[in-house]
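Omission of a single protein chain aside, the complex is shown with its protein chains in their original locations.
As written, the chain order gives the labels A, B and C, with residue 1 at the start of each chain.
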Amino acid sequence: MSILINKNTRLVVQGITGNEGLFHTRQMVAYGTNVVAGMTPGKGGEWVDEKIPVFDSVKLAVEATGANCSVIFVPARFAPDSIFEAADAGIPLIICITEGIAVQDMMRVRNYIDQKKVRLVGPNCPGLLTPGESKVGIIPGDIAIPGNMGVVSRSGTLTYEVLYALKLVGLGASTCVGIGGDPINGTNFIDVLEMFEHDPQTEKVVMIGEIGGTDEDKAAEYIASKMTKPVVSFIAGQTAPPGKRMGHAGAIIEGGAGSAADKVKALEAAGVKVAKHPEEIPSLLK
Amino acid sequence: MSILINKNTRLVVQGITGNEGLFHTRQMVAYGTNVVAGMTPGKGGEWVDEKIPVFDSVKLAVEATGANCSVIFVPARFAPDSIFEAADAGIPLIICITEGIAVQDMMRVRNYIDQKKVRLVGPNCPGLLTPGESKVGIIPGDIAIPGNMGVVSRSGTLTYEVLYALKLVGLGASTCVGIGGDPINGTNFIDVLEMFEHDPQTEKVVMIGEIGGTDEDKAAEYIASKMTKPVVSFIAGQTAPPGKRMGHAGAIIEGGAGSAADKVKALEAAGVKVAKHPEEIPSLLK
Amino acid sequence: MKLHEYQSKQIFARYGIPIPKGRVAAAASEAKAIAEELGGRVVIKSQVLVGGRGKAGGVKLAKNPDEAEVLAAQILAMEIKGLPVRKVLVDEAAAIESEIYFSITNDRAARKPVMIASAAGGMEIEEVAAKTPEKIIKVHIDPLLGLRDYQARDIAASIDLPREYWKDFSKIATGLWQVYSQNDATLAEINPLVITKDKRLVALDGKMMIDDNAMFRHADLAEMRDVDEEAPAETEARKYGLSYIKLDGSIGCMVNGAGLAMTSMDIVKLFGGEPANFLDIGGGAGSDKVAAAMKIILSDLNVKAVLFNIFGGITRCDEVARGILVAMDEVKPKVPMVVRLVGTNAEEGRKLLADAKMITAETLADAARKSVAAAKGKK
Partner (left out) sequence: MKLHEYQSKQIFARYGIPIPKGRVAAAASEAKAIAEELGGRVVIKSQVLVGGRGKAGGVKLAKNPDEAEVLAAQILAMEIKGLPVRKVLVDEAAAIESEIYFSITNDRAARKPVMIASAAGGMEIEEVAAKTPEKIIKVHIDPLLGLRDYQARDIAASIDLPREYWKDFSKIATGLWQVYSQNDATLAEINPLVITKDKRLVALDGKMMIDDNAMFRHADLAEMRDVDEEAPAETEARKYGLSYIKLDGSIGCMVNGAGLAMTSMDIVKLFGGEPANFLDIGGGAGSDKVAAAMKIILSDLNVKAVLFNIFGGITRCDEVARGILVAMDEVKPKVPMVVRLVGTNAEEGRKLLADAKMITAETLADAARKSVAAAKGKK
């Protein structure tokens, strides 16, 4: 077992003919992901590498190929519409890799998809990897091996560090979920922790957080009250200068929370072992 | 038992200081409805008849009085906002009496409240009456007596005819629900039929429909497949000239459906006795 | 409220939808002048608020200004489905490659606006819908989110529009959505949207219907109402917020509530009469509204008896009674009147009417029976 993606995942790539879309489609195909369709407006009828049909819209792609998962490689100004489009086409799992989407756009997106039975992962995330089965997004496939560790992270490349560190000591992952670092995203820590808690393959969980927001604090509450599986964590940004992001009003809303020290404290109080640096994580999982 | 409203209903009247709002508030109070608050922007702090406090917003009214039901007597151009306001204030049951709300406004309203756990009855409806317990809206209280007939109707005054006809032969109502005649409304026949099916007090159901739309047809399907209690019906508009409402596109959407004859046919096929005129209904309930 | 073709197309143009060059004319000489201005062949189109103008001969092609004048004169002399033609639209003629049907309207079952398109444009779209429903593409629009670009693209692909027209089609779709949403239209229709021989998309014909309940925010549209196209009684009724439709029978009906009004008509018919009208005075009508309603009913000379059926709720029976008295005083009606008052303040209402010579009834069936008898001259 695994969570979210596996061998039955039928993927449509939104923005498949773009530079990044094409590169990572090939990487995904090479990894063994079942990429059934691509989508680029105006290029319907073309083929990618002579085996992936391209459609003019997600709806047409779904009708023709039964795609059940979408990954978005589309410039930030068009990505919100790509998410709406995938949601409207009935795709139940949408992974948005795109970075730099405007916050107000994401508020509209999130409030819209919350009305539908749709899970969005990201944006500004590296995607998903179920080692040995399927990879959706940009996580390099060769840095992780199959195993029993569930990995969830707000960061992109930092996630790779952790997967790689696990691999170096022979530890593998059930699924790795990059939820993305944007202030407004589709899936948060608690959503993924819950899935790992119910996934028989997952034995322990690694959670990679960072400064800002209160998601890690909520996760700590959830871990303390609902989780039976051990969780190991790392929080990035211990040395980050404070107040570089938002002014007055933001500080009011977040009630002064969001520092790395506070998050570490909350997690440790919930029984989570917190690593000093990512390469320390494997030893804490032993 | 009854449905939707009873002795525990704590009502706030939106637009209480207007002509209609005030008149019907007094009627409701006289009937025994527990009117706990009124709401008119700019008149907070005043009192109606020295016993009902007026607030500047529904939120303030709810906080101060624990109102759990709202009735709206507000001009059509302001009524959509009144519904949003009641929904945002956490009122679980909103009855909108106002007639003449623009269709596009109602589409926005309905799509918004569908996201919340809120039931809207109406607009353009006479409201609810649980005889002997509570009346919310404008149904004259003295035309109905307590009993075991559930009454649901798209029409306003036609509903009164039916209640009155029932009363004249000694039949009473568990609850009467006027769902309103507008093309887009909050509660439809099926919603109410389901509540009556599960209400122990209700023995039989009277459903008053009219031409236009497909709600009666859907109700017929529901009755055939899900209902155990007998249903008697009347459909208004047998002599109405066709095509006075919408042109081409509307006809396409409704697929030519919506005539009184079609509705009668669908209901009779579902085992419903359909009356030739409203005063015939009591005899069909025997 | 229906808008004329020329009005609808003027609105379309404001939102960037391409329309043919052209102008409206009320006289043949004017039509000639416009044809001269436009040069080339023109189409003369009668502007009446009914369908089937083409079949009735109300749309003609003119090769030159002189022919335009002759044809305009012919069309301006016509009546179409009982409506005299008062204006013609003179449009430059288009060389048509193919025709598309394209509209937005309300889908009450889905509670959302729906965009409808078909490659079978120009034809009677109801016929297409009935015979080949698969040729009709429907896409629902979220009323809070509005039309998205990919929806227009989906439609373009589904009706097999050649890819070179997609960008323009997308702009037209966006324009049509704005036409619909910013004007509270219940229908915004382009039929046909044509591809011309010189590869342009043009809205050749247009139709709009506006939600009467939303007129308060569209003063500009209210001015476009063509009262010439309405029966005077209907114009009068609208002025007082009454819902009135003239029919061919002899029993005038004044009722509160659309459902009860229809039921009253149904039951009049059930007892052997024919209703002269549908008239709903609405909820909470005051005496002035009631008086206006009564005058409207009595302005129909076919009316041989009047049935008042008022079941008070938000409407108060005493107010209705007062209105009846005012109107009787002014109009001095000569036909018999049957009155039934039940519900809110019915007692007060009955007292007010006690001195007026009116036939009273208790039940609806009783009222209908008495009206039918009265219309036939029986008591």
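Note that contacts are C-beta pairs under 8 Å (C-beta built on N, C-alpha and C of every residue); 3 or more make two chains touch, one makes a residue touch a chain.
Fair warning: this is a prediction, and the values are worked out from it, not measured in the lab.
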In the whole complex, of A:E46, A:D81 or A:D105, the residue touching the missing chain would be A:D105
Out of A:L158, A:V177, A:A220 or A:L285, only one touches the absent chain, namely A:L158
Per the definition of touch given earlier, which of B:V13, B:V29, B:V58 or B:V206 contacts the omitted chain? B:V58
In terms of residues, what is the contact footprint of the unshown chain on subunit A? 19-20, 23-24, 27, 76-77, 97, 99-105, 107-108, 110-112, 126, 138-140, 143, 153-161, 164-165, 181, 183-184, 208, 210-211, 213-214, 234, 236-241, 244, 246-256, 276-279
To test your reading of the contact rule: which positions on subunit B touch the chain that is missing from view? 41-42, 44, 56-60, 81-82, 84-85, 88, 108, 112
List the residues of subunit C that touch the chain left out of this view. 144-145
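FYI, only the chains that are shown with their structure count from here on.
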Specify the chain with the shortest distance from its C-alpha centroid to the centroid of every protein C-alpha atom present. B
On a CA-centroid basis, which chain has its centre farthest from subunit A's? C
Between subunit A and subunit C, tell me the centre distance in angstrom, where each centre is the average of that chain's C-alpha atoms. 53
How many angstrom between the C-alpha centroids of subunit B and subunit A? 46
Interface hub residues of subunit C, defined as touching at least two other chains: 142
Residues of subunit A that touch two or more other chains: which are they? none
